[in-house]
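Left out: one protein chain. Kept in place: all the others.
Chain IDs A and B follow the sequence of writing; residue 1 opens each chain.
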Amino acid sequence: MEFFILLSAGLANGGYYALIALGLVLIFKAQDMVQFGHGEVFMVGAFTAYTVFAVVGWPYLVAFIAAVLAATVVGMIVERWLIRPIAHMPHMTLVMVTVGLSFCLKGAARIEWGKDIYTFPSVFKSGPIVIGEVVLMPQQLVLVAFTLSLSVVLYLMFKYTALGKQMKATSQNMTGAQLSGVNIGRVFSSTWAMSGALGGAAGALSAPVLSLLFPDIGTFILLKGFAAAVLGGFGSIVGAVVGGFAVGVMEKFVGFYISTSLEHISAFVIIMLVLIFWPKGLFGTKDVTRV
Amino acid sequence: MRISAFFEARWFPALFLLFLLVIPLTTNNYFQFVINLVLCYVLIGFGQQLILGYAGQFSFANAAFMGIGAYTTSIIFTLNVPILIALMAGGLLAALVACLVGLPALRLSRVYLALATIAFGEMTTWILTHWNSVTKGGDGMYSPVPVFFGYSLDTDTERYFLIAIVCFVMVMIAQRMLASKFGRAFIAIRENEMVASCNGINIPLYKTIAFALSGFYAGVGGGLYAIAVNYIVPDNYDLFQLVIHFALVMVGGLGSMYGVIVGALVLTTLPEVLRDFQHYQEMLYGVLLIVFIVFIPRGVAGFLKDWKILPREILVHGWREEIPHVREAAKTAAVFNVGAGAEDRGAEH
Partner (left out) sequence: MAVNDVSMHIDRGRIHGLIGPNGAGKSTLFNAMSGLVPISQGSICFEGVDVTHLPVHLRAPRGIRRTFQHVQLMEDRTVLENVLVGMHSSISTNPFKSVFGLGAEGSPDKAAREAAREVLQFLGIGHIALTEMGGLTIAEHRFAELARALVARPRLLLLDEPAAGLSLRSTEALDALLVRIRDEWGATIVLVEHRIDLVLNVSDVVTVLDNGSIIASGRGQDVIEDSGVKRAYLGVDEEE
C-alpha cells in the first residue's frame, strides 16, 4: 500500500514542480533564455500569501489572488525595466542578469524575514481525505487539480490563440516576427506576466503544502523546476507538466526505497543524467546540443 | 611616464614579490586575515575567469571545485601529509572532477551546461554535508593548523607567507599560460568554435584542458582558503559562493588577469564592511553583477587599461619585442602606402 501513499505524496509535490517548470518554459519558449530568478518569483508569491493569510488574517482566496498579482507585477517589472533594455545582448548576459536578480530579491526578502523559518497555517478546516490507506490533504488535491487545468489552458493557448502563435514566432525568429507585425514588446511582457502569475500561484498553493517558508526557498524550488523542465525536454508545455509530476514521484520513491537523504538530490541527479545521456528529454523538440 | 609602464617593467614581478613579503609589517591581525582572503580569492577567481572569461564556458561549478579543494586539502593534511602536497592533492582532485564535469560541455550548448553544472554544484554540497565519516557533516570541520617543514603556522601572519608564495607562483604560471598557444586557443574557442577548429584547435581537448586548469586553480585556492579561515562548512560552497565568483570576475573585468586581482580586492574587502548583514551582501552582489554585466562589461580593469594605469594584456609571449618592428613597418607604410591602404578606413565600415 505504501506504493499509493508515495505516489499521492509525489504527485502533490509534482504539482508545484510542474507549475514552476511551466513558468520557466514559458520564458524559454518566448525568449530562448532561462530565468534564474524564477525561484524568487515563487518566494514573492509564497510570502505574499503568508502575509495576507497568516499575518493580516484575510481569507485564503484573497491571499491567493494577492500572491498571483504580486508575482505578476514582479515579472512584468523585471521584463520591462531589466530584461527588455538588454534583450539584444548575448544569452550569457541575460542569464547572468537573472542570477543577479535572484540574489537581489532574496536579499530584499531577508531584510524583512531574516534567516528564520515561517510556518504556514493549514487552510482547510476539514481533515484529510482517507481512501483506503492513502491519506490526501485537501490542499494537495487543489494544487494538483489547479496544475492540471492550468496546463490544459496553456496548451490550448499556445495552440489556438494569436498570442500563443506570436510567442512561438518570436522565439524562433525575433526579427522576422517583428517584421511581420508582431508587437514583440507585448509578447515578452505577457510572457513574463504569465510566468510570474504561474510562479506566484505555485507559491501561494504550495506554501500550505510545504508549510515551511524561508527566504532561501527560491533556490531550492528553482532547482526542482529545472529538473522537471529538463526531464520534460526544455521548451515543451506537456513536458514540463509530465516532468514535474515525474520528478515529484521519483523523489518520493527514491527517498523511501533507497535512502531518505537521497530524496533531495534526486532532482539534481535527474538534471545531470538527462542532460548528459538524453538531452532531448521526454518531449523535447529543440536541439540542446551544439550544431 | 605612464603608470602602466611600471607594471610592464621586467623587474616588476620581483618588486611585487618583495612588496608581498613586507605587507605583514604594516598590518594588524584582522587586516592580515582579510589580505589572506584576498590572495585566496585571486586563485579561486582565476578558476572562474579561465572557464568563463577566457574559454567562454558558462559553468556554475567553481564554488564546488573550491569546496572539493578545501575539503581534500584539510582531510589529507590531517593524515600528516606535508601541506604543499595536500594543497596539490586538493587542486588535482578538483581538476580531475572538473574534467568529468567538462564532459557534458563538449556537447551541450550554453544554457544547458549552466543547468548541468548548477546541479553538479548542489550535489557536491550535498555530498559534503552527508558524507559524515569523512567530512564531519553539515556542522563542518576545523582545518588543521598547517605545519610547514616542522614550523607550525599559528597566526594569520605566518599563514600569510605560505598563501602569498603559493599565490604568487600560481599567478605567474597563469600569466605565462595565458600568453601562450593555450590562452589563445581558449579565447579562440570562446569567440567561434568553428573558426577555432579550422585553425587546427582540437575543441574537445582544449575545453577539457580549460576545465581542468580552472578546477585546479579553484581547488588550490579553496585549500588555501581552508587554511586561512581555519574552519570549513559545506554550506559555504553553495550558490551564494558562486555568485561571489561571478561578481568578482565581472567587477574585475571579464577575460583579464588583472581583472581577477582587482575583483578579488574589491569583492573581499567590500563585504567585510557589510559583515553582519547577509541581506545587504546578497543584494550588493546581485546589483554589482547586473550593473557590471550590463553597463561595464569590461570591468574595473577595463577602465584602468583605458587610462593607461594597467598595461595591455596581449596573449603573445614577448609581444613587446614586436614594438620596434611595428614602428619600422609604420614608417614604410606611410611612405609607400602599400597593402590595405588608408583610403579604406571609415568608408566601408
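Here is the rule we go by: a residue touches a chain if its C-beta (ideal position, glycine included) is under 8 Å from a C-beta of that chain, and two chains touch if they have at least 3 such contacts.
Computed from a predicted structure; not experimentally measured.
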Contact set of the excluded chain (shown chains only): B
Chain not shown: contacting residue from B:L17, B:L84, B:I127 or B:I203: B:I203
From B:E8, B:D139, B:D154 or B:E191, residue that would touch the chain that is not displayed: B:E191
Absent-chain interface as seen on subunit B, which is shown: 173, 176-177, 179-182, 184-185, 187-188, 191-192, 194-203, 255, 314-319, 321-323, 325-326, 328-330, 332-333, 338-341, 343-349
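The rule we apply is simple: only the chains that are shown with their structure count from here on.
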Where subunit A and subunit B are represented by their mean Cα positions, the distance between them in whole Å: 34
Complex interface listing, subunit B residues touching subunit A: 56, 58, 103-104, 107-112, 114-116, 118-120, 122-123, 126, 130, 193, 238-240, 243, 246, 250, 278-290, 293-294, 297
Partner subunit B, residues of subunit A touching it in the complex: 33-34, 82, 85-86, 89, 91-93, 95-97, 99-111, 114-115, 219, 223, 226-227, 230, 234, 261, 264-265, 267-269, 271-272, 275-276, 279, 288-290
